[in-house]
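Missing here: one protein chain of the complex. Every other protein chain is in place.
Up next, chain A:
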């Protein structure tokens, strides 16, 4: 009992150490109304491969007649090439529950963003809560693999190892003998 407690404590410590050791990266997310000349900073997010936190959040200034806003980030080595999505301007309204999705590739680096916005009543459970913006990490799934059948395991003699020993006659048919005996007893009793 004690050993297992110690083990679990140790393991959890290790796990937290592993999380802490992961490089924490930051990314600046911009909002870019379709008619605007240049993007405006929306939020700064710190993330690692499992969690993300909103560092800063600024409610974007969107013209009233604007329909579409682009949300994205600039590539680290370039100031013109960007990755991002288009979303309806109403999704960034303050009354909506917004969840920014950070899509990470297998190296744990952001490659794309997503935005889920719902009316407050249908609020989804998200990650760390920012100033009107939640953020969640969507790691790259590993591709589906073939579900293999159970391998056939043979023992040293080349026979199936986990073959169950056959039941004896008594083990199989004890109930029949039992019924027979009870019947005999009852019949014997009734004859008297």
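We adopt the following convention: contacts are C-beta pairs under 8 Å (C-beta built on N, C-alpha and C of every residue); 3 or more make two chains touch, one makes a residue touch a chain; residues count from 1.
Assume contacts and distances are computed from a predicted model.
**Student:** Pick, from "Dolichol-phosphate mannosyltransferase subunit 1", "glycerophosphodiester phosphodiesterase", "ER membrane protein complex subunit 1" or "Very-long-chain (3R)-3-hydroxyacyl-CoA dehydratase", the protein name that UniProt gives for the chain of this complex that is not shown.
**Tutor:** Per the UniProt record, the undisplayed chain of the complex is "ER membrane protein complex subunit 1".
**Student:** Can you tell me which of A:59, A:90 or A:184 touches the chain that was removed from the display?
**Tutor:** Reading the full complex, the residue touching the unseen chain is A:90.
**Student:** Contacts of chain A with the missing chain: which residues?
**Tutor:** 32, 34-37, 68, 70, 72, 75, 81-88, 90-91, 103, 105-106, 109, 111-112, 114-118, 122, 140-149
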